[in-house]
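Removed from the display is one protein chain of the complex; every other protein chain stays in position.
Letters A, B and C mark the chains as written, and numbering starts fresh at 1 in each.
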Amino acid sequence: MKNTFGQSVCVTLFGESHGDAIGAVIDGLAPGIDVDSELIKSQLAKRRPSGKTDTPRVENDNFQILSGVFNGKTTGTPIAIVIPNENTKSKDYNYGVARPSHADYTAYMKYHGYEDYRGGGHFSGRITAALVASGAIAINALKKLGINIGTHILCCGGVYDRPFEDVENEVLELQGKAFPVLSEDSEEKMTEAIVKAREQKDSIGGKIQTAITGMPAGVGEPWFDSVEGVLSHALFSIGGIKGVEFGLGDGFANAFGSQANDKFRYENGKVVTETNNNGGINGGITNGMPITFTCTVKPTPSIAKEQDTVNFIDRENAKIEIKGRHDPAIIRRVCVVVDSVCALTVCDLLAQRYGTDVFLKGLN
Amino acid sequence: MKNTFGQSVCVTLFGESHGDAIGAVIDGLAPGIDVDSELIKSQLAKRRPSGKTDTPRVENDNFQILSGVFNGKTTGTPIAIVIPNENTKSKDYNYGVARPSHADYTAYMKYHGYEDYRGGGHFSGRITAALVASGAIAINALKKLGINIGTHILCCGGVYDRPFEDVENEVLELQGKAFPVLSEDSEEKMTEAIVKAREQKDSIGGKIQTAITGMPAGVGEPWFDSVEGVLSHALFSIGGIKGVEFGLGDGFANAFGSQANDKFRYENGKVVTETNNNGGINGGITNGMPITFTCTVKPTPSIAKEQDTVNFIDRENAKIEIKGRHDPAIIRRVCVVVDSVCALTVCDLLAQRYGTDVFLKGLN
Amino acid sequence: MKNTFGQSVCVTLFGESHGDAIGAVIDGLAPGIDVDSELIKSQLAKRRPSGKTDTPRVENDNFQILSGVFNGKTTGTPIAIVIPNENTKSKDYNYGVARPSHADYTAYMKYHGYEDYRGGGHFSGRITAALVASGAIAINALKKLGINIGTHILCCGGVYDRPFEDVENEVLELQGKAFPVLSEDSEEKMTEAIVKAREQKDSIGGKIQTAITGMPAGVGEPWFDSVEGVLSHALFSIGGIKGVEFGLGDGFANAFGSQANDKFRYENGKVVTETNNNGGINGGITNGMPITFTCTVKPTPSIAKEQDTVNFIDRENAKIEIKGRHDPAIIRRVCVVVDSVCALTVCDLLAQRYGTDVFLKGLN
Partner (left out) sequence: MKNTFGQSVCVTLFGESHGDAIGAVIDGLAPGIDVDSELIKSQLAKRRPSGKTDTPRVENDNFQILSGVFNGKTTGTPIAIVIPNENTKSKDYNYGVARPSHADYTAYMKYHGYEDYRGGGHFSGRITAALVASGAIAINALKKLGINIGTHILCCGGVYDRPFEDVENEVLELQGKAFPVLSEDSEEKMTEAIVKAREQKDSIGGKIQTAITGMPAGVGEPWFDSVEGVLSHALFSIGGIKGVEFGLGDGFANAFGSQANDKFRYENGKVVTETNNNGGINGGITNGMPITFTCTVKPTPSIAKEQDTVNFIDRENAKIEIKGRHDPAIIRRVCVVVDSVCALTVCDLLAQRYGTDVFLKGLN
């Protein structure tokens, strides 16, 4: 399994940046789930470059659903989604000159020169559009079960958004935002930092924080398929994510057990925890609290500044100035991709635990 | 797949803390690998509690290899390793009263009261002994290919060890250390902090840093089976690990692209990078530089202080004072577990890429 | 994994008979394999209905390769193939009246009425076109390694073709035949039997025999992934196949060990067997002789005769006369599907054993 993820609900990705189309096949999703074209479109719109912080390459993302949907609902058989590539400019790339921190060189070492290198080929962030379209269907399936997912930019360019506080409501609020932050003034300050980086022919990264609310307790596995393990596996498939921390994350390193432990108590007959430092997961299994985690996003590797590198075809040192069209920061666009990947992963976890019909029958 | 990990080289775990035995089955490892009992013993010794920083529960770890080894070498068929439990005291546990940040409550929600709760049952850190024994065989297989793994405690109780500098040699040095740190004075200071935490009936966590040297370029997959994804999946199966960051990790959040990007250059005819901020992985695929990552380890949940919690059988709030025998910090003992999990995962990645005989035939 | 098969080389299927398109994604195939459009077309032509023995529904099978192919060769990343449905007539189906021996009723029990029932939906033999297009790429990859696959109709309508004799050459001859039989007069007699069945508003089945030549010894696994197990798993995904027998198959039931055992001997320095009753597989692993097996194909369930059945929507007994356009025997068309499924499965077995680059580097 290379481009397929999941056991009961599986997603398979395909496509290259400058090929005919990209797409995904989602298999194992229950029948009877509403496939909401408007939601798919609005999710794709969030991922699409826009405004002054992103690359000028804008695609229409005119997705087509080739199978698995009948009368507006999932049939239970594989859903194939295809998104044609339209706005491609292949002249901007010079094969052999490795863009630092990109996959040009590693692709060459893996594919021996047969890789479609144009625009990053199969490694391009473009392919995440297929994840987002697939994820939109999963998000809808989860919403019916009372499960919601939201991601905000926690920090970017030295500007910090506040962490989740009233997480149940905040995940819903975030779903409507093009620039997903919780504090009112974060958007402006972060945008400023991003624009400034672009002016300096540079790029920046940051951190994002995600919450999944409404998860039942008792989902996940003790060892290899811990919820942390499965989610991180999926998250690290997103280019640019280099760190995943659950709950308190980094903060655990300098806390005492007495501070870090989440005290249990009954609230309205339900077990809850005082704090949620463990991010909703104990021993790899959900405890019914929101799943929370942060991802570290590295600065976009494509920068306009001249960089030292190699030409791996001519086997010599080289210099590169990346022209093309690139984002000074992908962090805004990554948020919806993370939500999508989480939604697909959570659908898989639930289908494994409760059977494939859980999305029809509900959690009880 | 719940307690099985890997595609070509797979490990299956079993056992409970106070059951008859714990163990593992390793499948898919090439024939002809030396199975070095002394290495297995010394690795198990590193994981075993010892001295003043750990729990007084000490097991002999008299492992038995039931299959898959013939004349001191792997046969290529499944290797079953069993480690009997000897030093068990089951009276210390009070079923129904959930230990905060432990899996008692989540196990109950998953297994409906049928779980073997004694000593944490299947969720106990005790099971990692089976990972360590299995990993020792994998470590040996990798050593023949020139691949070495080492982990040190980067910080604990506010004491910081220095990060890797001369990583090729340092991973080898670490393999011989019972308390794996790079700076001379870290051990004493960290030990002090751990002992102090115990005296306060409390516990502490920290961060560890791992390097895998000698990896060939071109291993891993672009999307779901990125090296980051596969490694993190395996690492998060280790109880207590709540964050995994590759290369610069957290540091990416506030870096510019021009700082974070790793410049390529030729060195003795081989492509290397100036810095290794990406931790040896570009686009999910190894670039030939050492794979490096840090893991955040949460403070041991078991503390002697009284804590608020619930009794999920009586369905009421409760208080708990954890008696038993516990570590004030597991961070030292986690290092060898991380090495072991990495070794098994890297064996799997190599076998997928180069075929099952790679360990016999070598990388070239 | 539901519509995905394989571990190292994987194929994912999608599509419904009367939807927009059907297709497949092949992942894990090595880079650098020639993608021969003419071969894909000629393989699809073999599967396509033609002449008097088949359904009058003829599709153009204008396949498109959306990804994974660059400059006429595989890139090593997922190959998405889409085949639009063109000649669809959806009026011929009456939902709720279960066609006997078809999947109408079982689909309803699985998908709860959300299934796309038109033309058999996802269960239609139409989807095998995607297997054939995918298989054509795999067949080409294997040919480079000296591995060839051929299938002939062993019996149909009481007419028997002779079994393989000079299998190395016969598999090559079969590759060029539209009606794949070994004896000269079998085609005419079988055609006669098929036409007669159609005239009687009935259908017939038969047996087919397949050989895979050029397989190296030492491929496969002792227990669950025996070559028999993996191949049969793939073969039984083809609708209509109800039996798979390796080597002597049925004939083993009444043979003595002394007759059934294949004597080994050296021939030109290579181990061969006198007979090949075991179909090239001992203990689940290839022995270097051709892999041979037969498949039993049931008569096409769609017949024009009136049949007793149920209406599972109205929950009452019913009668059905299947109009539509159907084959009186699918056995001719199944042969190329079997070759395709075998090719994909063998590619997977080889990639697992020898690594993903085996198709580039060769078997030695």
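Quick note on the criterion: a contact is a pair of C-beta atoms (placed from the backbone, for glycine too) under 8 Å apart; a residue touches a chain by one contact, two chains touch by 3 or more.
What you are looking at is a predicted structure, and each value in this text was computed from that prediction instead of being measured.
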Residue in contact with the excluded chain [from B:Gly28, B:Pro49 or B:Gly206]: B:Gly28
Chain B residues touching the omitted chain (full complex): 1-4, 7, 10, 12-16, 19-23, 25, 27-28, 31-32, 64-68, 70, 73-80, 82, 110-116, 121-122, 357, 360
Interface residues of chain C (partner: the chain not displayed): 1-5, 7, 13, 98, 100-103, 105-107, 109-110, 122-123, 127, 155, 158, 197, 200, 202-207, 217-226, 228-230, 232-237, 239, 241-250, 252-266, 269, 271, 273-274, 277-279, 281-288, 296-303, 305, 307-310, 312, 315-317
Hidden partner interface residues of chain A, rising order: 7-8, 77, 222, 352-358
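Please note the rule applied: only the chains that are shown with their structure count from here on.
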Pair of chains joined by the greatest number of C-beta pairs in contact: A-B
Chain centre separation in whole Å, for chain C relative to chain A (CA means): 38
Of all residues in chain A, the ones touching two or more other chains: 1-4, 7, 13, 110, 122
